[in-house]
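Heads up: the structure comes next, in structure tokens.
Missing here: one protein chain of the complex. Every other protein chain is in place.
After this line comes chain A, so read on.
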Amino acid sequence: MTFFYPTASLDAFPPRLSPGYRSTPKRSPTKPLILMRHTLTELTGPVYGQEAVQPGDEDLTRQHVGEPLGERIIVHGRVLDEDGRPVPDALVEIWQANACGRYIHVVDRHPAPLDPNFTGAGRAKTDAEGHYRFVTIRPGAYPWGNHPNAWRPAHIHFSLFGHSFVSRLVTQMYFPGDPLFPFDPIFNSVTDEAARNRMIAAFDLDHTVPEWALAYRFDIVLRGRRQTPMES
């Protein structure tokens, strides 16, 4: 199976320079990017063995002695290509703040408690239908120094590998109905509303486990279309 990667699809991405997000002006190239045809280098990508994901890596609530505090949730969905076909064996890595909006990272100075039972990192591989599933804790919103009284909407960071190195994606999953959306320059760096809304998970009653955890569905579409139609 070969794929092609229309660069027009990248219009859904935020511009590199997005001044509302104050870290971008000094960290964006100022000279024009060089356009090039994809070569074998761009059209191939990492493969990872079974050892990349260990059983339990997908459950962020069972990595320590006790259970973390907060609202247990299921986050699941499918990884698809631009033709809507599943991407099997895709590596999905996530990281997030705890229920109080605090990251375990040493540079996070938010005066909210750490949870000794929560690291906040997980990984999974998609199955043959492109499906992945995590069990975690709903992260809290947290303040940041971008502008006065700036708060990030609750989110989970996602990192994905697709069919090639050009379909590599790092994104953030947001929760439906977050009142902080209008004020967040990172969320709003994506200028197209429809594209922006693709970063918001859907509440998923059907996959909620009664008496145990609410579920959210987050489907992810990576770059890549089939070179030839494979209708049978």
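Keep this in mind: contacts are C-beta pairs under 8 Å (C-beta built on N, C-alpha and C of every residue); 3 or more make two chains touch, one makes a residue touch a chain; residues count from 1.
Assume contacts and distances are computed from a predicted model.
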- Query: The chain that is not shown, which UniProt protein name from "Protocatechuate 3,4-dioxygenase subunit alpha", "Peptide/nickel transport system permease protein", "Assimilatory nitrate reductase catalytic subunit" or "Xanthine dehydrogenase family protein molybdopterin-binding subunit" does it carry?
  - Reply: "Protocatechuate 3,4-dioxygenase subunit alpha"
- Of A:14, A:68 or A:130, which one is in contact with the hidden chain? A:14
- Query: Residue-wise, where is chain A in contact with the chain that is not depicted?
  - Reply: 2, 5, 7, 9-10, 12-16, 18, 21, 23-31, 33-42, 44-48, 52, 54, 63-64, 80-84, 91, 93-95, 97, 103-108, 119-121, 123, 157, 159, 165-166, 168-172, 186-187, 189-190, 194-196, 198-199, 220-223, 225-226, 228-229
